[in-house]
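First the structure, in the form of structure tokens, and then the observations on it.
Missing here: one protein chain of the complex. Every other protein chain is in place.
Our next item is subunit A:
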């Protein structure tokens, strides 16, 4: 099976909204790909009138939070830029070790691209929003304007979540068979954020594209 790619609709977000937007999207995608035994955890978003679903896997939550924080740090160094986060699922194929390489080959079967356009300078913000505390941006703009922007973002975020649901529904053939493994997370995954050098990020993307050229035999 070839790799299925889903580029999600671009979202215009302010700095303080990044974490919550990414939590909604990443957890929704991963929930749909966690085909092991799951006791879902419903999360009411701190910023939006949206309830999304987590798998209830502590290790997974920790990894997602780490990646989100890394991304936030990158944004602070590259303000007012469009950015892309890639969540990819793959199968592991071990290659014959050689003099030059002992690497395990990853065959990607699905890639999700989360597109964000961060619009505000992060200087006005401080602290981290790890858990339930939210740093409210005291920034510019009238209350009505900000409320309108927030509503627009919420509507767009909801569209993105439905986009994920539609994609999951329409494309099922490429998903590997459910492995008989313990734990909620069935398939290995990776979350790629822009690195400090844009060219390095570009190289990562090209490398992944070359790898996904290999057809995957799925039963």
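Everything that follows uses one rule, which is that a contact is a pair of C-beta atoms (placed from the backbone, for glycine too) under 8 Å apart; a residue touches a chain by one contact, two chains touch by 3 or more; residues count from 1.
Everything below uses one rule, namely that contacts and distances are computed from a predicted model.
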Item to check | Absent chain [UniProt protein name; select from "V-type proton ATPase subunit G", "Transmembrane channel-like protein", "Ethylene receptor" or "Autophagy-related protein"] | outcome: "Autophagy-related protein"
Next on the checklist: One chain is left out of this view; which of A:5, A:35 or A:149 touches it in the full complex?
Outcome noted: A:35
Checklist entry - Since one chain has been left out of the picture, which residues of subunit A touch it in the full complex? => result 28, 31-32, 35-53, 56, 132, 134, 151, 154, 158, 161-162, 164-165, 168-170, 172, 175-180, 218-219
